[in-house]
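One chain of protein is taken out of this complex; the other chains stay put.
The first chain written gets the first letter, and so on, giving A, B and C; residue counts start at 1 in each chain.
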Amino acid sequence: MKVRVGINGYGTIGKRVACAVKAQDDMEIVGVTKTRPSYEARLAGMEGFPLYTATPDQVATFEKEGIKVAGSIEDLLSKVDIIVDATPGGVAEKYKALYEKAGVKAIFQGGEDHGLAGVSFNAFANYNEAWGTQFARVVSCNTTGLVRTLYPLDKVFGLDKVSATIVRRGADPSDIKGSALNSLEPSLKLPTHHGPDVQTIMPWLNITTMAVKAPTTLMHAHCIIADLRKKAKDQDVLAVWDNVPRVKFVSGKDGIKSTAQIMELGRDLKRDRGDFMEIVVWQDGVKVVGNTLYYYQGVHQESDVVPENIDCIRSMMKLEPDGMKSIKKTDKSLGIGK
Amino acid sequence: MKVRVGINGYGTIGKRVACAVKAQDDMEIVGVTKTRPSYEARLAGMEGFPLYTATPDQVATFEKEGIKVAGSIEDLLSKVDIIVDATPGGVAEKYKALYEKAGVKAIFQGGEDHGLAGVSFNAFANYNEAWGTQFARVVSCNTTGLVRTLYPLDKVFGLDKVSATIVRRGADPSDIKGSALNSLEPSLKLPTHHGPDVQTIMPWLNITTMAVKAPTTLMHAHCIIADLRKKAKDQDVLAVWDNVPRVKFVSGKDGIKSTAQIMELGRDLKRDRGDFMEIVVWQDGVKVVGNTLYYYQGVHQESDVVPENIDCIRSMMKLEPDGMKSIKKTDKSLGIGK
Amino acid sequence: MKVRVGINGYGTIGKRVACAVKAQDDMEIVGVTKTRPSYEARLAGMEGFPLYTATPDQVATFEKEGIKVAGSIEDLLSKVDIIVDATPGGVAEKYKALYEKAGVKAIFQGGEDHGLAGVSFNAFANYNEAWGTQFARVVSCNTTGLVRTLYPLDKVFGLDKVSATIVRRGADPSDIKGSALNSLEPSLKLPTHHGPDVQTIMPWLNITTMAVKAPTTLMHAHCIIADLRKKAKDQDVLAVWDNVPRVKFVSGKDGIKSTAQIMELGRDLKRDRGDFMEIVVWQDGVKVVGNTLYYYQGVHQESDVVPENIDCIRSMMKLEPDGMKSIKKTDKSLGIGK
Partner (left out) sequence: MKVRVGINGYGTIGKRVACAVKAQDDMEIVGVTKTRPSYEARLAGMEGFPLYTATPDQVATFEKEGIKVAGSIEDLLSKVDIIVDATPGGVAEKYKALYEKAGVKAIFQGGEDHGLAGVSFNAFANYNEAWGTQFARVVSCNTTGLVRTLYPLDKVFGLDKVSATIVRRGADPSDIKGSALNSLEPSLKLPTHHGPDVQTIMPWLNITTMAVKAPTTLMHAHCIIADLRKKAKDQDVLAVWDNVPRVKFVSGKDGIKSTAQIMELGRDLKRDRGDFMEIVVWQDGVKVVGNTLYYYQGVHQESDVVPENIDCIRSMMKLEPDGMKSIKKTDKSLGIGK
């Protein structure tokens, strides 16, 4: 019998996790919620996902717009084993009691504090920590990106001080509120929260982060400087990443010089939604100078956490004890396997 | 036996036409050309399209980068019935003699002058004009967009004066040269070429156009003002478009207020590359005041001409005498049928 | 004795009107208000403008940040003859009673409804309508732009149908909330409010407008199509504008092809804040075809209404009965005279 999954919040992350669950053979979508009767609510039906309202009192609102709903979030919770909370950052807290009352497990996203779940999750780094827990938090897109490349480096070479500057995308592509046009905005509160967030997964890591917001919608770009404990050449570093999941190389020499061209590659590869769930490292933008490694990576904020949610479900639901097996199964189903 | 098609120029339009040809049962891709050994050249192989160089002297350049090529454009021309020239605007002229020498039919794109082909093509408006011709030109993305909505209006209501203002996207999403940032640039030479280009398909139409370039990559937006000869209400106009191919409605009330959200819809619909081959009309942005109709439409510059190329091949190769049948066949294969 | 002017809202428009008042010899700034102790509040002091809080209860908040204030809005109102309300759109309504109670005249900006003031104002078109009134509204930046070029055309040639498409800037340069990035957003409610707003000044004019929002901060661009009652050549039209105030020509041939380059010209001319208070018409983007005139104009949303506010003060305060004399005096003082 498949694990029954609900999605609370069928938006940027929620709709992607729902489609990813649909692609698995050991779990299924029982329903998804939406707060407004928008076109995304209609699309849930097209994907075959029963629609629920995010609060009990909205059923009539949806039906007035001709969108049939199967009930409210409470109805959904009565039918699922686990709920993926993909509500906007900071909203999950008010839902947690509801999940507890219904006795369902819940996955929160990186916009929530570590403390809400108690366990922060990255499939490659700490799959087992979510084993059988009631709650877990899949870390944010940026944290996932940093952990994906830093964790294996730390295992192989050992990392001393790490500094990362995150050039953040201003808004998601379809965000109509948007962001400041034509400006750069530093995150003045230093160090930024990204470093401590990485430490929820790798508490031993000496990492500090800065961030600047730029008027672009496609991806975050990370500029990372990491001191290595063992000597390594550029190719040694590349070899490490070549052997871990969810890290993909592109090359400026091949014509992929920018985040826009990575996204074009995602479209050309016929990925669903053109998504790039892997962290993208520029092969010709990796350089070891002395004992310090410099590299750039691109993070597709809309999708990189999606496979992590799938593995997190497997760990919490005790579907697969071996993290690497779960990762491979997930990646194969999503067409991102190596 | 399938019609053998070659693509000269596997770029933004060429790669899409190639994939669209692949989706048909009465034609097949024999090969595609590329001028540089970039990542797009590698992707041609992934799609199963034999790769040729755009000039004879480039074979070694490609092989040095580890990309196997099947020959040069001349070799390709010896194996095809028809070539789709998707080279950058103004380049096709130098290739025309080569096509003539090889005795193959050729389709040019809208960046070329009408005179180069003698026949300008839009499947719904003048499918038969390309019947059996050696050359034809599929009109540009903007012209295709204007003809798709204006031609049926003219048939049903009759059009007097039409004025269109085109808010042009500055560059395509993956264009690294880009365009002026943070500025608006009017096309000062008035009237712009778009009006006369529409007249290559609808020579009787009284149309004048203006254009402004904006710093966005996703779609062109058209603001159209058309005087109707017969009285019509908003819903009469919508009913006309509802019955013609390749025009699709979206609605601001549903949450689709901008070109970014149309593109998001393309991704959510799991369209290849997130493309939107239909012209997109905002249902709640259509208004008749007196005898004048006002409406907005979005034009996806990367893809709207793709199905037109397929129909143009059918007409030139005499595969299907009935234009509407060809359109329906094309649209069904591409998932954009009504 | 100089007319005593207060500014309620020392923001984008308010700070510019304050500086413009300062440049006149028949009026003076008594004080300006601010809602928050931001850097703009500090700058008021640098300009020598006494600072007042926009509501009575904020005095302590400002002083905690080390910004001395002279009192609140009510104190300011007790000292002025006229207040220029430059609060955000829709806010003025709640202040109107306060102005009435204090017995001061008030100018509202274009974000307010015509009805709030009863008189809508453009110096060249209807200077006398505000003569001695208690309230008047200076129309919005876009409406000011349309009236500046259409009114003289109408006087000289007579205008039949006018259609204007406004490509709107998404946000002001320093607006941190910003706007949707990388998208075009049509104003779906048709016709847009701009046409009726022009009719508050030129009620006889047959004008319809459309609008699209673009991700740029510098200027609005207008694409205007106007049917002329009398025959005219391109140069006849240019000659009309050459003889009216606050319309300035630029030329693409000279290298000024975009709104960004107009703004660069404003900087090169050492205008305060690089502002361009005139409506900017591209000389080589003006074309008469048959009886229809096509032209483009740029509207600097931050500043074009500033001289209008000065003239409006003169009319309301009965300082100068001749509108053209007021305009010339204002323009000379601001360095924008012809």
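Operating definition for what follows: contacts are C-beta pairs under 8 Å (C-beta built on N, C-alpha and C of every residue); 3 or more make two chains touch, one makes a residue touch a chain.
Since the model is a prediction, treat every value here as computed from it, not as a measurement.
Asker: Could you tell me which of B:180, B:202, B:293 or B:313 touches the chain that is not displayed?
Answerer: Spelled out, the listed residue whose C-beta touches the missing chain is B:180.
Asker: Of C:55, C:128, C:174 or C:235, which sits in contact with the chain we cannot see?
Answerer: Only one of C:55, C:128, C:174 or C:235 touches the chain omitted from view, namely C:174.
Asker: Taking the full complex into account, find the residue in C:15, C:169 or C:213 that is in contact with the omitted chain.
Answerer: Spelled out, the listed residue whose C-beta touches the missing chain is C:15.
Asker: In the full complex, which of A:147, A:167, A:232 or A:265 touches the chain missing from this view?
Answerer: A:167
Asker: Considering the whole complex, which of C:101, C:267 or C:332 touches the chain not shown?
Answerer: Going through C:101, C:267 or C:332 one by one, C:267 is the residue touching the chain not shown.
Asker: Counting contacts across the full complex, list the positions on chain A that touch the omitted chain.
Answerer: Here the touching residues of chain A are 163, 165, 167, 169, 180, 182-186, 188, 190-191, 208, 210, 212-219, 221, 223, 225, 252, 257-261, 282, 284-287, 289, 292, 294, 296, 298.
Asker: Considering the whole complex rather than only what is displayed, give the residues of chain B touching the chain that is not shown.
Answerer: 170-171, 173, 175-183, 185, 215-217
Asker: Touching the missing chain, which residues of chain C?
Answerer: Against the missing chain, chain C presents residues 15, 36, 38-40, 42-43, 46, 173-176, 181-182, 217, 250-251, 254-258, 260-261, 263-265, 267-270, 272-274.
As a working rule, only the chains that are shown with their structure count from here on.
Asker: If chain A and chain B share one sequence, what is the angle of the rotation that overlays their CA atoms, in steps of 5 degrees?
Answerer: Fitting chain A to chain B on C-alpha atoms yields 180 degrees.
Asker: CA centre of chain B versus CA centre of chain C: separation in Å?
Answerer: 42
Asker: Approximately how many whole Å separate the CA-defined centres of chain A and chain B?
Answerer: Using C-alpha averages as centres, the distance is 36 Å.
Asker: State, to the nearest whole Å, the distance from the C-alpha centre of chain A to the C-alpha centre of chain C.
Answerer: That pair's centroid distance is 46 Å.
Asker: At least two other chains touched by the same residue of chain C: list those residues.
Answerer: 180, 182-183, 185, 215-217
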